[in-house]
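I have a structure I would like to understand better, so I am pasting it below and will then ask my questions one at a time.
One protein chain is absent from this view; the other protein chains keep their places.
Naming follows writing order (A and B), and every chain is counted from residue 1.
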Amino acid sequence: MSAETIQSRREWLLSDRPASRLQARLGRAYVAWRRFSANRLALVGMLIIIALVAVAALADVLAPYSATVGDLKNARLLAPSAAHWFGTDDLGRDIYSRIVYGARWTLYVVILVAIIAAPIGLLVGTVAGYAGGWTDTILMRITDIFLAFPKLVLALAFVAALGPGIENAVLAIAITSWPPYARIARAETLTVRNSDYIKAVQLMGASPFRIVLRHIMPLCISSLIIRVTLDMAGIILTAAGLGFLGLGAQPPLPEWGAMIASGRRFILDQWWVAAAPGAAILIVSLGFNLLGDGLRDALDPRSGDQ
Amino acid sequence: MSGDTLLEVDDLRVTFPTRTGLVQAVRGVSFSLGRERLGIVGESGSGKSQTGRAIMGLTPPQAEVSARKLAFDGIDLLSISPRERRALRGNRIAMILQDPKYSLDPVMTIGRQIVETLRTHEKVSKAEARERALAMLQAVQIRDPARVFDLYPHEVSGGMGQRAMIAMMLITGPELMIADEPTSALDVTVQLDVLKILDKLVAERGMGLIFISHDLRLVSSFCDRVVVMYAGKVVEQIEASELRDAQHPYTRGLLNCMPRIGFERHPLPVLDRKPEWAA
Partner (left out) sequence: MTAAIAIQGLEVVFDRFRALKGVSLEVREGESYGLVGESGSGKSTLLRAIAGLAPVASGTITVNGKTLGKTRDKPFYRDVQMVFQDPYGSLHPRQTVDRLLQEPLAIHGIADGEKRIERALDEVGLGKGFRFRYAHQLSGGQRQRVAIARALILEPSILLLDEPTSALDASVQAEVLNLLEEVRRRRKLTFLMVSHDLAIITHMCERLMVMQNGEAVETLTASQLIGHRVSEDYTRNLLRASEGFVRA
């Protein structure tokens, strides 16, 4: 592509008078992208997350060994080498392969929690904020009850009740992480519910359901996306914590938290067994945090209406 | 320099950096001010407020102010230190803003704010400061100064708040007052009361006043001279009494386009903006 066509495309995107719905939408996305990409660290964060997704998708190609079956006879607790980049664990399994497959479980947890918790929070918060009165009081007191417990302790209680396992861990984390989203959504709703543009829609005869769904929710979504992204690190850590305590993923699943737990017995002599999954958790958490910060700059509804 | 010229502005420019490049909010504004009432009139984006802020030294830090000359009473405002500028501000130059709600400290009583203002600029005893603050509140026609002295800004009406603001600004006896839309947030009847007070104080104390407003008619009835701004430039300077004979089509358009009681015109004449006005 020549420099000229790039230039004209940019002008098309940044046009003050878009000629179609598509151009308007793309133009808005492009402005957000420019703001996002101006932040170098956010780009690093995004690269980390893209790498995580790629690793998860290509795990079968990238992993040289099986994640669950080890070579007990010859390959127990080997130090990192050319054959085993991150060494092997006490069951003779290749740690690099386990981390590669573990990316899938990390993504699985993160995505499931996000798609369960965020919509619940959004719905509870916007409905409470828009309806006010008794609805608001009841919904917010329920939210307060959930917020009154430390997240991990509450998740532990749920997992203990539901039984250990990664699905139940996901469920427990989702149940414990929606209340802050409800709070955010409610706060955003309260700031816009008395604005003239919401009044104007009321004056068109729109039902409360329609107003919440089509006019208020879109305004809350960007702050929610930012918050969820920033929470991802916490979710990963909670999942790892549950795994570490033996209440999350069960052996032989290559979940990173569970891997650290099993490596803890050798932490002084065979440090790599716990260090490799620990580093993986660290990097991915960092990636989500950087990405979230970048999104905050790009999507912040208060920094102009772009 | 004659002692009559209080403020001299020559080729004042204020430039803001933005995402798409530099934007000049003020593009070469020149005027001089004696002990008189000068009105600066323009619509939104004309640069009238930024002109006032640049003189006051309240331009946002990312913007750049330049001028061939910006002198107050012979002091070059652009070359003195920020400390000297601060000492000048509030002491010899004062500013009133549009909405008293935003310019009064909400957690301090009105009386205390006035006393503090006075004591930062002059060495006076607490008792004397209180005396003078009460006298000042009286001067802005607040009926019960002792009561208002102990009230918080949110406990008074808009008109009362604006009077308190004026009292606070005048307590140090400034020689130049910049009023940026001082009455736009007020009801019309209150507006006139506040203007009357301002007018009286300016006349009594021999201050210079710069009255910044979007309302050409109000400004022309209040000021001696009017500077009309458009797109960061001065398009016309005219004696208020001669406004009827204004030359520039923009000034004439601004005067004409407002509905007036007893002058029926349907439709109202609208401004036909010419690109060369901004050139």
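Here is the rule we go by: a contact is a pair of C-beta atoms (placed from the backbone, for glycine too) under 8 Å apart; a residue touches a chain by one contact, two chains touch by 3 or more.
None of these values were measured; they are calculated from a predicted model.
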Listed residues A:His84, A:Arg183 or A:His215, member touching the removed chain: A:His215
Can you work out which residue in B:Arg68, B:Arg86, B:Arg260 or B:Lys274 touches the chain that's missing from view? B:Arg260
Positions on subunit A contacted by the hidden chain, ascending: 16-21, 23-24, 28, 195-197, 199-206, 210, 214-215, 218-219, 301, 304-306
Could you pull out which residues of subunit B are in touch with the chain that's been left out? 43-44, 158, 187-192, 195-196, 199, 214-218, 220-222, 253-254, 257-262, 264, 266-271
